[in-house]
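The complex is shown incomplete by one protein chain, all other protein chains being positioned as in the whole.
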Amino acid sequence: MTQGGSPYAAMKLRVPGEPELPSKVPPNEKPRRGALWAWIVFGLGFLYFFLPLIATIEFSLGHPTGPVGAEPSLQYYENVLIDPRSEFFPRLFFSFLIAIATIILSIAIIVPTAYWVRLRLPRLRPIVEFVTLMPFVIPPVVAVFGLIRTFSGPPFPLMNTTIGSNVVLVGAYTILSFPYMYRAVDTGLRAIDIRSLTEAAQSLGAGWPRIIVGVIFPNIRVALLSGAFLTLAIVIGEYTMASFLGSKTFGPYLSLLGQNRAFEPAGVSIISFGLTWIAMGAIQFIGRGGERIQVGGAR
Amino acid sequence: MPDVAGHGLKRGVRSARPASRRLPVAWLGVTPFFIFTLLFMLLPASFLVVGSFLDRDGQPTLQNYADLTTPIVANAYANSIEISAVTAIGGGLFGFLLAASVILGGLPPFMRNALMTFSGVASNFAGVPLALAFIYTLGNLGFLTAFINNTFATDIGQAGFSLYSKAGLEIVYMYFQFPLMVLIIAPALDGLKRDWREAAENMGATGFQYWRYVAFPILLPSLMGAVILLFGNAFGAQATAFQLTGGTIPIASIVIGAQIRGDVLHNIGLGFAMAMGMVAIMAMAISGYSLLQRRSERWLK
Partner (left out) sequence: MPFLTLTGVQKLFGAFTAVEDFNLEAEKGEFVSFLGPSGCGKTTTLRMIAGFELPTGGTIVVNGVDVTHRPPNQRNVGMVFQSYALFPNMSVADNIGFGLKVRKRPKSQVEKRVQELLELIHLEDRGNRYPYQLSGGQQQRVALARALAIEPQVLLLDEPLSALDAKIRLILRTEIRAIQRQLGITTVYVTHDQEEALSLSDRVVVMSEGRIEQIGTPFEIYNFPATAFVASFVGTLNLVAAGVIDAGSGRLSLAGQEVRTTKAVTEGGMDGRVTLAVRPEGISLGEGPEGSNRLRGTIEDINFLGSIVRLRLRLGDSNGTGLTLGETGTTISLDTFNEPHLTVPPVGELVTVWFPQEACFVLGSAREGAAAAAELVTEV
């Protein structure tokens, strides 16, 4: 998903808690029917975006309009999903595991950081934000280059083992998730008054670990979920780093399938696209419901 | 809002504790972040940086950077720059029109939401699935290819069109460039106050004059910033190109990838230097974008 490269775009998605810019389209006098050029442009855009999807769906059904002219068939979906030899589920599952590990690690690092920066160390904010900007400056192919060189020898020869290289992968993905996770968590923290909550907890005798885990975490659940889903989407679709690190994740699987088979990759693409929509939809859904909860709780 | 960060005593709770005792906790709390960043970001980065200044024997040298002009590398960079520039400008143009169509063109409001949501998703569709999708559409046996050939009795392959060329790659890249442009420029278009248009009309300006003297100048920083970001976006892309062309079209990211797999440049230092070159270009893109973004916010907020 972000392999080809639009991490910037994901940054533009609205994080729960961020105020939504209202559409300032002037009321009343704008012609409801819409200008001709607008319809043409939108139509062209629609065509451009949907033709490839339609082509993919068509191919996933066996390319019935092609020269062979076979009946549309779900056979290729079956091959991928039902055939026990298919690696679809093992790979997807493994990607899922990697994603979970990444999410946990990312949350564990980002939440305290965002908390302390906000509460006690505001001068560190520019530095932290600069660091979270790095994944945009260092493309995945360059990052993985550096990671392989770093971990191929002492003091951390992680690349020598499968587990080791998967550890590197999780580490890399965690860094990749920082921009989104930090932004989500920071927005979530901004919406609740962490200073008062902290002081209240302290006056009741709580120590720092308990404050962070018991007071802060529950109140930024929505932000965490949103960051988690975005990370999930990114990790499952990622190809470049996984491929170079030799990990058996979903991205390289799809690539290999694309090189070896004619129609199955189309089906997997459609499934993968569907999964993205679900993840994004979950983010929107959580965001909508969450905002109300957040605001209510903070009062 | 004044922060308590180590500045003396907090009211109420714990007023007896001296300030110096409290600092360590916060610093302890952010340590994991910095350690992690060090390990997985700074260290690898420094390997690349340092390595780019070493020759095959491990001696310091600037030769690697000079070698960036060798045919293989220069060609790769040239291709990357060309593809990135074309898709940045083309993507910027059509992306702008697309955003303008739903924001200023008077289309039904649901279309705006649909476009924004889709843009958020489409920009993540990049990579392997995208390449595959276009192979299915415009490849030799593609859906659209067949349709065009059958309908117009042509053979576009014979006529010279190939998806697996620079032009084909550019067409594919647009799939994530358009949405990115839409997402970036939409807030700027929203920021165009209705009042300005009315004031301009009131002064006697036609629609064209309004755009020429007021709207475009105001939007220019945003537009430029967005195009620069699009450039960086395309420059760093690897997966899509690799899946589509198998590496047959040398672009910077693919050459670096090949270098990772095997020493195709016959000089690992050169590979590092290439990587650094890429980072430099991306850094300039990001800074350019941030700068122009700040500038545009001054007028549009």
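The first chain written gets the first letter, and so on, giving A and B; residue counts start at 1 in each chain.
Just so we're on the same page, contacts are C-beta pairs under 8 Å (C-beta built on N, C-alpha and C of every residue); 3 or more make two chains touch, one makes a residue touch a chain.
This one's a predicted model, so the numbers in the text were calculated from it and none came from an experiment.
Contact with the undisplayed chain is limited, among B:Gly160, B:Gly204 or B:Gly262, to B:Gly204.
Residue-wise, the contact with the chain that is not shown comes from B:Val214, picked out of B:Leu68, B:Ala114 or B:Val214. Although one chain is hidden here, its contacts on chain B can still be listed: residues 193, 195-196, 198-206, 209, 213-214, 217-218, 298-299.
Everything below uses one rule, namely that only the chains that are shown with their structure count from here on.
Averaging Cα coordinates per chain places chain A and chain B 17 Å apart.
Residue ranges of chain A in contact with chain B, taken from their complex: 1-6, 8-10, 12-13, 21-26, 30-35, 37-39, 41-42, 45, 48-49, 51-56, 58-59, 63, 65-67, 108-110, 112-113, 115-117, 119-124, 128, 131, 133-134, 136-150, 156, 168, 171-172, 174-175, 195, 199, 202-203, 208, 233-234, 237-240, 244, 251, 254-255, 258, 265-266, 269, 272-273, 276-277, 280, 284. The residues of chain B lying in touch with chain A in their complex are 3-6, 10, 12-14, 22-23, 25-27, 29-30, 32-33, 36-37, 39-41, 43-45, 47-48, 51, 94, 97-98, 100-109, 111-112, 115, 117-137, 141-144, 146, 173-176, 178-180, 183-184, 187, 190-194, 229, 232-241, 243, 253, 256-257, 259-261, 271-272, 275, 278-279, 282-283, 286.
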